[in-house]
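Every protein chain but one is kept in place in this view of the complex.
Going in written order, the chains are labelled A, B and C, and every chain counts its residues from 1.
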């Protein structure tokens, strides 16, 4: 029986508590939040749990085996570090840390102490992303061409991060999971209309950004994130040589559509520009059934499984670090108006 | 009665002929295409017109007042130049020319000869774009934040240009028409999967590209063009301080939706990051009726009006030149992996 | 402080408990369900409430002022009757009763005892239906032409009722609320493919049905309900002389669209069939913002308000009876293959 402590009971924390609590192999023993009204909510829903405003109490408790850190990103490092130092496995909200140096330090510490780090890239446990990964693994899509995601909506503005650190971790972690090559370089552009006005461009927090990531083999990824869109869009295109895929996460059903479509360019058999032979393939579309299980439930169970059976999670500290490096690079590129940043 | 000669009877030429022919103030007298089967098609539909494969005949004819150049872009300059030299007004397919030097030379020549150049940026005459421009003119949207367009589909591959020169002229000309500031700089990224393989990266023709254009006042425009998408998307978001707009050109009805949505950031009245006040406005949506007239019909009539009444068309050579400069810059930026190109 | 007892803690009961419990003016004191696992669920969520399997205990308790009956329809009458006899106000799940005689008896009993009956036609408290009613009240739509609803999906099969008693109460109660005339007659057709096979046509329970209701002034309502549809549809059209409205309840945003569209037939000014003048009006579309408050929350508060301030609820026993009469008539008509049933 793994005993869990959860720090942070704001927007996402209650989901983390509920999912861990629903699993037979663990028990949430303590919930911590510095906000008294969050403590009150926690007590009302879970009268039998220990609820505290003091994270040190939780982090040093001998009754706790693993800690879930579900707090703002700038607090992740200190909390996770203390948890590891006290011999606890950690489950950390995305993005993993505020910078890559912090991530590296935590990874090193966990290794030394033989503890697990899992970064909560929840989307990797959704039925849609697992199916996409399966289609890539089974080479259904063929050689990949591109990954193109649009993730825009109105708000919710974050107080401590820009739109890149808020929305792009989803896309960058999925991209990292699906494209098996190592990202090589990145170009990002963006703009800031409401945040940080009057405080100089470097202090502004972008509400919209466009990130291009270069991979080997001409594979390219593009992420469009925007807090100032009148409509919500969650649309990802994944192009491959054999098949192409559209993932619309706002569809209740038919989130994933796989198209038997493509282009073949033949050899020019003549003597000029007009002799290029282009043939199009436009066949059936297929929407595979996608598992509707709650992603966080699967992820929670996987965390326990990794602890109990001493497995290395695929969404470990290294996965979190790769995403943080992309976020850092995107910030740097945006502020230098699209400068190419090598990774 | 303006007498018109049309060069090029491939995909778009027949529409140009049909629209000019439908107007009382002009007559199409000659159609020219070097392709015999295009000539045959022209003769079948318009048995009474002169059909030729010799453009010189048309360009030097004393019976012709204006020439429509509806041919591949690399031929525009020579044909338009000869037309102007022979005292004819020109209507040129977009993009105007293969480079900005050509565009400048044609503009200068037309001025000297007191002739009109009109670049066929057809989209500017659609009901949707005219309505968007009206909403901007009437300050319904308020201060603009961004212009974000996605224009993707499978093919049609062009033999002589990349996806930027094929699809982006639509977006860049609309952006130029709607955002009244002068574009300052541009960043573009892209990839090439099928074209030009084996011929070195500089010879490749991108099938997908992402262009960010910077304007004064933090206004930003982004264009996503892709020939390798399994689905067709024609979606433009235009964000303003007072209202935001979505234009889905694939909708039969309700192409334009204006949202009374926005964000207001109040002053932090306290002492820390959590005191920022964000308020959201989320009101009604309104889909104004959009005129369904054929855009090319309105544009053809406007061309005649400009000639007859000696008016300067708003989609003149300068407008064409501005788009060509953006295309040149995008090409340069893509090939240097997102290098910022000042305009 | 109104003290509430809730009978039934299956699918909908937990929502009823949660909403009443969230209101300051009342307290849920007892939950009753004959199913032990439902009792267990109730105890887990609400450790401080009295949970029982014995409805008599609840119905005769002196500690309870009002009873919510959230059980299968065939049990409504007995439970509501006993509640009224014991001096308790009743909130009854839709459909009100299994037949109109039962409904009439309950209404009479409530009147005699000066108690309130409210039938849980939840949809009447949604932002969409309240806005539709407002548009009708303000004569925005003009003289009504028709109400046309499609409510289809796969399952969920009910064990004790057919698709008419399961899905049509939603549409019939909304129709009754929006069309202010009294329904005159009804025609219904339907089919049964899976239920009741081998047990004779009268024992079959229809999985799909089509109901036409005639009103004065040629107003017509049509309801298409189906448990065997591969896709979920919740679409209502409401046609009026001045405006027409589409309500798509599956849209996250923009559930309601009001169209400035219509037809005007002029007088034939000539001498024959071809002289009829038809003119179409096709103006803007407008999607009013719809309140997103939870309907059941508003309804619960309204129930308390009616009790405390001795108001007659608009969704009272009579409203429930009108819907039950339509359901009875629909059953009769379906079984007689579309026989007209006068109401």
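List of remarks:
One rule holds in what follows: a residue touches a chain if its C-beta (ideal position, glycine included) is under 8 Å from a C-beta of that chain, and two chains touch if they have at least 3 such contacts.
Please read these numbers as outputs of a predicted model, since none were measured by experiment.
One chain is not displayed; in the complete assembly it touches the shown chains A, B, C.
Among C:208, C:256, C:287 or C:301, the one in contact with the hidden chain is C:208.
From the options C:175, C:245, C:287 or C:301, the residue with contact to the unseen chain in the full assembly is C:245. Where chain A meets the chain that is not shown, the touching residues are 253-254, 257, 260, 282-289.
Those residues of chain B that touch the chain absent from the view are 47, 231-232, 250, 252-253. Although one chain is not displayed, its contacts with chain C can still be listed: residues 145-146, 148, 150, 152, 154-157, 159-160, 185, 187, 189-195, 208, 210, 212, 214, 218-220, 222, 224, 226-231, 237, 239, 241, 244-246, 257, 259, 261-263, 265, 273-274, 276, 278, 280, 282, 333, 337-340.
To be clear about the criterion, only the chains that are shown with their structure count from here on.
Each step here moves to a touching chain, and the least such steps from chain B to chain C number 1.
In whole angstrom, the spacing between the mean C-alpha positions of chain B and chain C is 53.
For the pair chain A and chain C, the distance between mean C-alpha positions equals 42 Å.
Centroids built from CA atoms put chain B at 37 Å from chain A.
Within chain B, contacts with two or more other chains are made by residues 257, 282.
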